[in-house]
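Yeah, one chain of the complex is gone here, protein chain that is, but the others are all in their spots.
First chain written, first letter: the chains are A and B, and each begins at residue 1.
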Amino acid sequence: MNKRFKQALGFFIVKTLVLAALTVLAAILIFLFAKGAGIISWDFLAKPPENSMTEGGIFPAILGTFYLVFFSVLFSLPPGLACAIYLNEYSPKGWFSGIIRISINNLAGVPSIVFGLFGLAVFVKQLGFGVSILSGSLTLSIVILPLIISSTQEALMTVPQSIREASMALGATKWTTIRRIVLPQATPSILTAVILSIGRAAGETAPILFTAAVFYTRELPKSLFSEVMALPYHIYALITEGTHPETQIKIAYGSSLVLLFMVLFLSMAAIRIRQRHRSHYDKIRR
Amino acid sequence: MKKIILSAVCSALLAPAAYAGKVVMEGSTTILPIAQKAAEVYMNKTPGSNITVRGGGSGVGISSIIDGTCDIANASRAIKQKELDNAVKKGRELKAHIIAMDGIVVVLHPSNEIQELSKEQVKNIFTGKTKNWKDVGGKDLKIVPVSRDSSSGTFEAFMEYALDKKRVRPDALVQASNQGIVNFVAQTPGAIGYIGIGYLSEKVKAVRYNGAEATKENVLKNKYSLARPLFMYTVPNPKGEVKAFLDFLKSPEGQKLVEEEGFIALKKN
Partner (left out) sequence: MAKKGEKIKEKLIEYFLFALSLASLVFLAGIVVTLFRESLPAFRDIGFFRMIAGRDWYPTYDPPDFGILPLIAGSFLVTLISILISVPLGLAGAVYISELAGKKEKAFLKPALELLSSIPSVVYGFWGMVFLAPFLQKHLELSTGYCALAAGIVLGIMSTPIIASLSEDALNYVPRAFKEASYALGANRWETVTRVIIPSAASGIITSVILGTGRAIGETMVVLMISGGSAILPQSFLEPVRPMTSAIAAEMGEAAFGTPHYHSLFAIALILFGITFVLNLAAEMIAKKFRLKLGASR
């Protein structure tokens, strides 16, 4: 009886904790949704801020986030992919690539403000790029680079060695093997990683605090050297520096909701791709 | 010689950002509402112009203009000697433009019955010598002082004029902007903070400082001791859109915006 009781109690506690955690998380999302849904409209999404930022919309912030994410992926994807491919396919597997792998994993855990400080010191000030899309996306690209490298490496590692050997045995060169056999199999996982990196880059505030984001600008960015408004910074700025809080708090809620939707949508897309790939791959394996 | 080449290269990189019609303002959160409003009105009047506004605090603005990453530094305090030295070291000269007057107001929660505080009392509260409201004639309630980050010009001005450069007690809470202080004081019964006069609203209660009320008249008549000018710093000979914007701000139309945002227009002379 004692054993049975312990089990019941134990699992009850587990279930309660899980329920508590889920409830709190759901409550947060519902709270934000309830407070923010009212302000979302086509105008809100498509128009710039008006009247001391108490009215109008957040279009420049959405566009700014889009530019930052686009360029950060553009800057980090080629080197990241190349690095992962080289490390996994070409370089001799020894302690050297082991050290590199450990270093990359460690850099994935570095606090994002450290990247922001680096970006401010080097890109904004020393290299003179100023507060701009360029500085911001370079900083963000360093944030997501370790993720891209390590996920791509993992994706490549799951491709069985036998497939590579079979391909080479049939006369294909190493690069052809990589390009036509290995990469296509790893692509869905890589795609998943890229999408998750996009979500990460879209939501990060610390790296863009002083490298790209501004409180208010009316014109849409004209070049890589333009500064931008960005969604995560907009939320932060409105709630900490906002000059007319009663009206601006609603805009902050709305911006949070838009950012949430964006990121959750991207994550869901990534998960779906991975699920479809897994079932497809399982079918092949059979 | 190296410095000349380096700055030539850097200006070349910066050139795309320096095209006419564009002005980047950065710095004081006190000046932020004025900057924001003026930017909007000016852009409506002047098609083709683009004014960008960033906050962060006076220190951020000054640091930016010294490092060349903005056109106008909004500062609610004068530039410090250390910063001037730094600017000289980097070969940047700066010119100060006064665009408005401001009074720093000491504010309390509306439920606090205290109507006035002396300079000594305020100093003791913020340096930690006085910890309870009953010691200055109020309720038996712990004093919760709220202050600003070191980047704030309001903070520097307050520290210099009200605290005689003494250190704020380390356990004072810190808010990132004037508005942050207002929000905080409005929801914290024991709080005391300081803000620019433009941020005064019914959410908080202003107290008389050293016998003087924080009003525009008192500031202009030099009767309110926590008065200060609000600056915009630029390069010594501002040209183009920067000059046009500053002229606009100093014009009667621009000064009307200053008043609308709750600050004090410059005396006409």
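Definition applied: a contact is a pair of C-beta atoms (placed from the backbone, for glycine too) under 8 Å apart; a residue touches a chain by one contact, two chains touch by 3 or more.
Keep in mind that this is a model prediction, so the values were computed, not measured.
Asks: Of the residues B:45, B:139 or B:167, I need the one that contacts the missing chain.
Replies: Here the residue in touch with the unshown chain is B:167.
Asks: From the list A:51, A:106, A:158 or A:223, pick the residue that touches the absent chain.
Replies: Residue touching the chain left out of view: A:106.
Asks: Looking beyond the chains shown, say which of A:125, A:218, A:244 or A:277 touches the absent one.
Replies: Of the listed residues, the one touching the omitted chain is A:125.
Asks: Which is it among B:46, B:127 or B:188 that touches the chain not included here?
Replies: Residue touching the absent chain, from the options given: B:188.
Asks: Counting contacts across the full complex, list the positions on chain B that touch the omitted chain.
Replies: Chain B touches the missing chain through residues 56-57, 59-60, 62-64, 66-67, 82-83, 86, 142, 144, 149-151, 165, 167, 170-176, 184, 187-191.
Asks: Tell me which stretches of chain A touch the chain missing from the display.
Replies: 3-4, 6-7, 10-11, 13-15, 17-18, 20-21, 24-25, 28, 31-32, 35, 78-80, 82-83, 85-87, 90, 100, 102-107, 109-118, 120-122, 125-126, 142, 145-146, 149, 173-175, 196, 199-200, 202-206, 209-210, 232, 235-236, 239-240, 249, 252, 256, 259-260, 263-264, 266-268, 271
Heads up, the rule we're going with is that only the chains that are shown with their structure count from here on.
Asks: Using the touch rule from the top, collect the residues of chain A that touch chain B in their complex.
Replies: 50-53, 124-125, 127-132, 210, 214-219, 223-227, 237, 240-245
Asks: If we count contacts the way the header does, which residues on chain B are in touch with chain A in the complex?
Replies: Against chain A, chain B makes touches at 9-10, 13-14, 16-17, 24, 29, 32-33, 36-37, 39-40, 43, 50-56, 67-70, 175-177, 179-180, 182-183.
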